[in-house]
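The block that comes next holds chain A.
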Amino acid sequence: MEIGKRIADIILMPIVAFVIGLFMVLMLRKIAAKLQRRVGPPFFQPLIDIIKFYSKTTQVSHGLLHDIGIIMAVGGYLAAESLLPVPGMDGLSDKGGIITLTYFLMIPSLGLALGVGQCANPNGSIGISRALTAMLAYDIPFVIVIFGVAWHYGTTDLSEMISLQQAQGWGAFEMPLLALAGLFALQGMMGKQPFEIYVAPAEIATGPMVEMGGKYMGGLFVMQCFQLYTAGVLYTTLFLGGGTHWLDFLIKIFAVVAIPMMIAFTFPRYRTEDMLRLMWKWPVLAGLLGIAFVMY
Partner candidate 1 sequence: MRNLTSPLFAAGLAFFLLVVVAEFEPGAAPMVVGQAILQEAPETTGTANIVTAVVLGYRGIDTLGEIAILFTASLVAGLVLERRGGKRQAQAPAGNVLRISTQLLFPLMLVIGFYIILHGHLTPGGGFQGGVILAAAFFLPLLARPGIQVRHFGLAVTEGLAGSAFIVIGLIALFQGGAFLQPLFGTGSPGQLLSAGSLPILYLVLGLKVGAELAGLLAHLVYEGSET
Partner candidate 2 sequence: MSLLDALLLTALGTLIATLATVRTRWVGYVASLGLGLQLLVLFLLAPLGYGAPAVTSGLAWDLFGQPLVLRYDAMSWYFALITLGAGLVSSVYATGAWSDHYRAAGRSPGWLQFALALNVFTMLLLLASGDFLSLFIAWELVSWASFLLMALAAGPALKWSLRYITYATAGAMSMLAALGIVFHLTGSLNYADFMAAVDQWSVGLITLLTVLFGAGFAVKMGILPFHLWQAGAYAETPGPGMAFLGAISSRMGLYGMMLVWVQLIGLIRLIEVHIPLTFLSLRDVLMWIAAFTIILPTYTALKQNDARRLLAWHGIGQGGYMLMGILSASALGSAGGILHIFNYATNQAVLLLAVFAVVYRTGTADLNKLGGLFTRMPLTFVAMLVGIIGLAGIPPMNGFVSKWMVYRSLLSEGMPLLFVASVIGTLGTILSVYKLIHNTFLGQLRLEHEPVQEAPWSMVIPMMVLALIIFLTGFMPGIVLDWVAAVQAAVGLPVLPHTLGGVADAHGGLDMIMLVLVLFAGFGVSALLFYATGRSEPVHQLDNYAGGHFLSADVRYHYSDHFYAGLMHRIGHWYRGSFLWFESVVASLASFLAQWSATFYRLMQPALPMLAMAVIVLWMVS
Partner candidate 3 sequence: MNLIALVVALPLLGAFLLPVGARSVGWVGRLLGPALLLLTSLVVIVLWRDSGGVPSHIELGGFQPPLGITFYLDQLALVFALATSLLALLLWPHAAWRDARVAALMLLMVSAASGMALSGDLFNLYVFYELVSVASFGLVAAPKTGAALAATLRYVIISGMGTVMALTGIALIYTQTGTLNLAHLTLLSATTLDNTLGLTAFVLILLGIGVKAELFPVNIWVPEVYATASQRVSALLAGLISKLAIIVIIRLLVLLFPQPEALTLLLVIGALGVLLGELAAWHAKDFERMLAFSSIGQLGLVLMAFSIPGQAGLFAGLAVAMHHLIVKPALFVLAERWSGGFAGLAGAGWKSPWAAGLFILFALSLIGVPPLPGFWAKLMTLLGLLGQDNWIYWTGAGIILLATVFEANYLFRFGLGLFKAGSESRSAKVPVHDAGSLGPSLILGAVLLIATVMITPVGNWLAGVADQLADRELYVTTVLGAGRELP
């Protein structure tokens, strides 16, 4: 792959991701509205929100690290998107692979955690503590899934996985148990109900976001766009054969994101320890069984 194409990919992929992410946020809010029998926001509302946040005049900063935290959060996703192949653009996927991507996705979390910590608000710190615990909960089934898939395809390279799936059929059919476990993990990863204890607005004043306003909040919005996009694309890549062309790719990723959304808004919230118990029981069991089927 020539260098020019690669640079173009790296520049384009985050932009695409952001745009799609905006739509996903819109979809999310629409679904929520439908389920709650509301009308829901207009089409450009997510974008408007972001612009609004960034252009606020009152921007309260709790210090340098507060800024750096947001920069890391957004910058990390920007970089991570280049590891996630989409139709026609492979970016850096051959340089990193699935494991690297997983760890790249921790950079935004770390940045956020640092920024929130700097705010010196105990609610924020509690939120981070819960968020990290949640990560511990959903990452275990998630890595089981990653192992199963990577072992099945004999590679950690995401583009290679996609091409193999397009040749052999979708991963979801070959590894249904793993796909199921992955769905669970996805739910946790997106931080939506029933696994949103860490924001717990009534209890800890929205947790990590408690001290965020203006462009800080805007950064978090951008981050959410990327987050939804990444979750959708990753699942699609692992189990739904990626995208041959943009149309089916978009359908798949929106579908993938829509399922958790629908689950999310029909459930109450789990407590941390219950989330741990849930995540470490059924998805892990399913994942391990899935691996057993894959390997033997």
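The candidate set was assembled so that all candidates are chains of the complex that A comes from, given by their letters.
Assume contacts are C-beta pairs under 8 Å (C-beta built on N, C-alpha and C of every residue); 3 or more make two chains touch, one makes a residue touch a chain; residues count from 1.
Computed from a predicted structure; not experimentally measured.
Chemist: Sticking to the defined contact criterion, which numbered candidate from 1, 2 or 3 is in contact with chain A in this complex?
Modeler: It is 2 that touches chain A.
Chemist: Under the stated contact criterion, what part of chain A meets candidate 2 in this complex?
Modeler: Touch residues, chain A against candidate 2: 10, 14, 54-55, 57-65, 67, 70-80, 82-83, 92, 94-100, 103-104, 106-107, 110, 113-114, 117-123, 125-126, 128-130, 132-133, 135-136, 139-140, 143-144, 147-148, 150-151, 154-157, 160, 197, 205, 210-211, 214-216, 218-219, 271-273, 276-277, 288, 291, 295.
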